[in-house]
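The complex appears here minus one protein chain, its other protein chains still in place.
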Amino acid sequence: MSVSVQISHRQGNFSLEAGFMGTGRLTALFGPSGSGKTSLINMIAGLVKPDQGHIEAEGRVLLDTQAGIFVPRHRRRIGMVFQDARLFPHMSVKSNLGYGRWFTPTTERYADMNSVVELLGIGPLLDRRPGKLSGGEKQRVAIGRALLASPKLLLMDEPLASLDEARKAEILPYIERLRDETKIPIVYVSHSIAEVARLASDVVVLAQGRVAASGKTADIVQRLDLLPAEERGEGGSMLETHVMRHDEHYAMTILGSPAGEIRVPRLDAAIGVPVRIRIRARDVMVATRRPEGLSALNTLAGTIVAIEPEGRATVEVRMDCGGAPLLARITEQSRQALNLEPGLVVFAIVKTMSFDRGNTGVRHGGEVHL
Amino acid sequence: MSVSVQISHRQGNFSLEAGFMGTGRLTALFGPSGSGKTSLINMIAGLVKPDQGHIEAEGRVLLDTQAGIFVPRHRRRIGMVFQDARLFPHMSVKSNLGYGRWFTPTTERYADMNSVVELLGIGPLLDRRPGKLSGGEKQRVAIGRALLASPKLLLMDEPLASLDEARKAEILPYIERLRDETKIPIVYVSHSIAEVARLASDVVVLAQGRVAASGKTADIVQRLDLLPAEERGEGGSMLETHVMRHDEHYAMTILGSPAGEIRVPRLDAAIGVPVRIRIRARDVMVATRRPEGLSALNTLAGTIVAIEPEGRATVEVRMDCGGAPLLARITEQSRQALNLEPGLVVFAIVKTMSFDRGNTGVRHGGEVHL
Amino acid sequence: MTWLLDLTPDEWNAVQLSIKVATVAMLFSLPPGILIALLLARGRFWGKGFINGLVHLPLVLPPVVTGYLLLLSFGRNGPAGAFFEHWFGIVFSFRWTGAALACGIMGFPLMVRAIRLSIEGVDRKLEAAAGTLGAHPVLVFATVTLPLTLPGIIAGAILSFAKAMGEFGATITFVSNIPNETQTLPSAIYTLTQVPGGDAGALRLTLISVIISMVALIASEALARRAGKRLDSE
Amino acid sequence: MTWLLDLTPDEWNAVQLSIKVATVAMLFSLPPGILIALLLARGRFWGKGFINGLVHLPLVLPPVVTGYLLLLSFGRNGPAGAFFEHWFGIVFSFRWTGAALACGIMGFPLMVRAIRLSIEGVDRKLEAAAGTLGAHPVLVFATVTLPLTLPGIIAGAILSFAKAMGEFGATITFVSNIPNETQTLPSAIYTLTQVPGGDAGALRLTLISVIISMVALIASEALARRAGKRLDSE
Partner (left out) sequence: PARAADGDVVVFAAASMKNALDDVNKACTPDGGGPALISYAASSALAKQIENGAPADIFVSADLAWMKYLADKKLIKAGTEVKLLGNQIVLVAPKDSTAEAKIAEGFDLAALLGEGRLAIGDVKAVPAGKYGKAALESLRIWSSVEGKLAQAENVRAALKLVATGEAPLGIVYATDAVAEPGVKVIGTFPENSHPPIIYPTAETADSKNEQASTFLKCMQSDKARKLFEAQGFTVLTPATN
């Protein structure tokens, strides 16, 4: 359950010098346009042979330029979802989907055509040619094609970019299940912090061909300075929690965390199941006294650890709520008005509604039946 | 400043029966994958001739099947950004960008190569071939190419889908300026409510080839029922405000609105300039008494107009704040706890941080110099 | 129509033989044609220019010269002729097989060019995609490259067939003009143009040859259209 | 090498004439070749099948027949010949122009096929994009379709040139074999093969012809590579 990559490569004026160890199940590659994400993923897939490097997945050495090892792409057992769909224009959607199966030993097939087709909502398209699909339909077929090859390593290059939110929301849980229930490592390129925070166990931030940061998702997501200014509101803290109980009356789930109980909309998960939640810094309010008569349901007591100014108008307030770190993004004006200082005991207020599906990731376990 | 479309067309099993009047400056086409957005835009561009229909832009009839009018694509003066970039592979990036200029009368050229190149950050790519660009780079060049044709109608098919947030945030204001300062109508396909709410004057929601709803953005964005479940948190109300004053000390701008003053991060707009803000329903808290010791800066008094249940866990609270409608999305549990009922006077609380750049749209005026 | 089909037995034989020769020439040049086209389109090896030149040779040489070279190498006493006779039991000299060989070789440059152009037009990114899905390069070729090359293969095949229907210089020089064995339509036409009063007969055979070729052409166009439709608007 | 280049004045003339004829044939067939290829690739009109058949005819007909048909139509008394002489002052009969005409026509099907294949391979979505940017269809063709068709145009041109270097049946039938005017290399070679003991001379001229063609071939490949590199990995 690991991918390790160390690459040095030049193409034109662009030089890529990047390496990371993805020890978790889903490693996200995050970075601006042109930073080398696709190039890196192409090398893992064996489509580009880097000038120098070493690539290992699940203990298999796929590339070692020093030892002269280069496993050809068709023996890497990789499922790749390309940024451009790259469907075979001369085959029907169905044949496209089934293409990889031909080359997978029967015993190693774990993906099932029917359930993948249903998940992706491409049932009505099966007899069509790719030329007659819409942009999003193409991308969905491309995802299905990669999955149905039952790969041992899944590479996804912005797979959801051309999909609407509803579609994304349908497919994300499936990727979660893939991540948790099959033991295939996934390398996932994305522009969206929300996606990364929800899916990734590790994040590698690329910038101009270099690794700007890499590590556990929770650590990276907290480091708002790594994010582009516009994305900082999306950053925040990750809390590892577990399902404590369900409140069937109000259709809520109560999660237990070191910071206290957190109420979120009803999750479809059994008692005890671990759930990771993301609390966006901009969704967190700080109060100096426990508020009353307010619709927000989650009030977590904590101590201010640090206050970092961020521009003139904004500060980031780092709190420790029973051991769990929590990040709030508020105005400098509020900070002054409330006299917030490190050491002060405060209440962090988070609306239940902040925990929509995009921000709660259920950790699955056990064997998968796709 | 208007586009009117009325189409009836069959392709394969898919039938498109759609019509809308975009009287504003930017009409957004919004809808799930495969709902017919690209098809519709192709017809406006003259790439597909619909079975029946009538298309008018800025008073020019582009298509009228009954009168037998079909203006060929090259005389429509349209700038189209395709979902797939469609750059000319045999030309350098520079030639791609300059292609449309050749066919634009000198007097009608309003777009300037240098500023577009700079805006899109494609300066270093000018001598490259499209084959050697990354996905996002291609898309940026495609946007530039369409702009530089100085079109009279701009059609954009998910132009920002493959761009990172930072890039998006850079390009969005440019599109705003295009919308406001040149008088070109824009038809903009997008999956993102945030983009739509920020940019669009009108929204057309497509579903399975039919118009599910259309109207002013403010009206559509409030109708959460039109949105897919996952997007409802993104929905909310639009407030038309104007810049009252700037608070240079805290780097804030105070906007005047019928609901009262609203503090947002410093905007780069002169006093009096109209600003449209989006207040996401999920960002609004409701309190029965004016809260104290809370970091949230904006507290708007209002009366509850209606409460609509949405699923078992959630309700939508519709308020009237000094004539401006405001929408909050809270849990049923909170509603019961606070005894919220129509007619009750309440306080809507919105963090200043909710108004990041994605949610404030400055309305530009006057002549444009791109 | 009766005057058109009112043929002597020898002429009938020539018609049938021509169809047989052209078909065999086309079918047997397809596999090597595809292979060589692939080599030329994709390969990077020493001697590629030489192979390319060799393939074009029958186009450049006067057919008589090609025929004569075939006679020298594939004739009964030629080295290639001896080789094929010994190892495969195939005799070319003065057999219809020889006519097919001559026609195949004369049409070879046309076929290779068409296929090569098509191969060069195939998007290699699709091949890369097939590779990641586990297909061995040979299978990638068979399932992706080849089907996408179909228009070129069809064009190459019809060019080869048509050329075979008209080829005469190399054939008559190589395998002579023996009725029922090596007398193809063009040879028969040639003979008729060489004698007084033969024009009407030559014209008639020419028309028959044209009709056969046009039927083949129309069939090939229909095939290509079907192959093309499958890629429509992609 | 001396024995190779130790040519009689007539042979030198034949070499020069052949290059001239092949070049002119190639250059002058390019515009109509591109046009017809475009029509066949894109057009949907009544009689398309007929034009397609007509284009292929020189391939199917024995060259002698083609030459004879040329004689009948483009000869001094032929309708086309009279037309060209009257309106353009161009005389084909017994002139090198006639040789170029014959060679051009013999190579025409090859050229058209290559260009057509390439045109059919052009992504029409790119043309649509050019259209929306304001380019008139003719300009779209010139700035997008044509450059993307370049590999096919180069292939077609070299096929036409090579064919012209080897064409002899139609040429000699149409414009005879007049030294210094219509005696191209293949005609000269043919003559030598018809004389007992002429083989050495024929071989020498054949080699020269092959060398010229190979030079042209190599140049065309280099050109095509450059054209192709520009599209690399797109």
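Labels A, B, C and D are assigned to the chains in the order they are written; within every chain, residues are numbered from 1.
The criterion applied here is as follows: contacts are C-beta pairs under 8 Å (C-beta built on N, C-alpha and C of every residue); 3 or more make two chains touch, one makes a residue touch a chain.
This structure is a prediction, so every number in the text was calculated from the model and none was measured.
S.K.: Just to confirm, in the complete assembly, which displayed chains does the hidden chain contact?
M.R.: C, D
S.K.: From the list D:L35, D:A142 or D:V195, pick the residue that touches the absent chain.
M.R.: Candidates D:L35, D:A142 or D:V195; residue touching the omitted chain: D:V195.
S.K.: So which of D:I178, D:L203 or D:I218 would be touching the chain we can't see?
M.R.: D:I178
S.K.: Considering the whole complex rather than only what is displayed, give the residues of chain C touching the chain that is not shown.
M.R.: 64, 67-68, 71-72, 75-78, 91, 93-95, 172-173, 176-183, 187, 190-198
S.K.: List every residue of chain D that touches the chain not included in the displayed model.
M.R.: Touching the chain left out of view, chain D contributes residues 64, 67-68, 71-72, 75-78, 93-94, 169, 172-173, 176-178, 190-196, 198.
The rule is short, and it goes like this: only the chains that are shown with their structure count from here on.
S.K.: Suppose chain centres are the mean of their C-alpha atoms. Which chain sits farthest from chain B?
M.R.: So the farthest one, by centre of C-alpha atoms, is C.
S.K.: Could you state the distance in Å from the CA-based centre of chain B to that of chain D?
M.R.: Computed from C-alpha means, the inter-chain centre distance equals 57 Å.
S.K.: Between chain A and chain B, what is the gap in Å from one C-alpha centre to the other?
M.R.: 26
S.K.: Rounded to a whole Å, what is the gap between the Cα centroids of chain B and chain C?
M.R.: 60
S.K.: Could you pull out the residues of chain A that touch at least 2 other chains?
M.R.: Each of 84, 132 in chain A touches at least two other chains.
S.K.: What are the residue numbers in chain C that touch two or more other chains?
M.R.: 125, 233 - these are the residues of chain C that touch more than one other chain.
S.K.: Among the chains present, which pairs are found to touch?
M.R.: Going through each pair of chains, those in contact are A-B, A-C, B-D, C-D.
S.K.: Where on chain C is chain D touching in the complex?
M.R.: 49, 52-53, 56-65, 68, 109-110, 113-114, 116-118, 120-121, 124-125, 151-152, 155, 159, 162-163, 165-166, 168-169, 186, 189-190, 193, 202, 206, 209-210, 213-214, 217-218, 221, 228, 233
S.K.: Please name which positions on chain A make contact with chain C in the complex.
M.R.: Answer in residue numbers: 45-47, 72-80, 82, 84, 86, 88-90, 99-100, 102-104, 129-132, 145-146, 149.
S.K.: Applying the document's contact rule, which stretches of chain D touch chain B when the two form their complex?
M.R.: Those in contact with chain B are residues 125-126, 128-137, 139-140, 143-144, 147-148, 150, 230-234.
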